[in-house]
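The complex appears here minus one protein chain, its other protein chains still in place.
Entry: chain A
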């Protein structure tokens, strides 16, 4: 795997699980859209995903990493790229291990 300096600086630098989260998210995107995305690609650029899809990402991150995304964290820029989502999960202290502890709404 080659990493760009951007990814190294933003995602990989914040925790050892970062590549794992990024890979999982890229897999989620690929499964959902049946096309491949770059970790720094703007998902909501012209011709990209809708705000409905952004909310799917909110729910996916909550379910997968056991975090609650509300208040000031609920902004589109936090879901704009895979890198941004990795940063958000780290900031909220999320991990796959903590996911089992939180039920749905």
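In the analysis below, a contact is a pair of C-beta atoms (placed from the backbone, for glycine too) under 8 Å apart; a residue touches a chain by one contact, two chains touch by 3 or more; residues count from 1.
One rule holds in what follows: contacts and distances are computed from a predicted model.
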{"item": "Chain not present in the shown complex, as UniProt names it (candidates \"Alkylation response protein AidB-like acyl-CoA dehydrogenase\", \"Phosphonate-transporting ATPase\", \"Integral membrane protein\" or \"Polyamine ABC transporter ATP-binding protein\")", "value": "\"Alkylation response protein AidB-like acyl-CoA dehydrogenase\""}
{"item": "Option touching the unshown chain, where A:41, A:56 or A:95 are the choices", "value": "A:56"}
{"item": "Interface residues of chain A (partner: the chain not displayed)", "value": "32-35, 49-60, 62-63, 70-72, 74-77, 79, 102-105"}
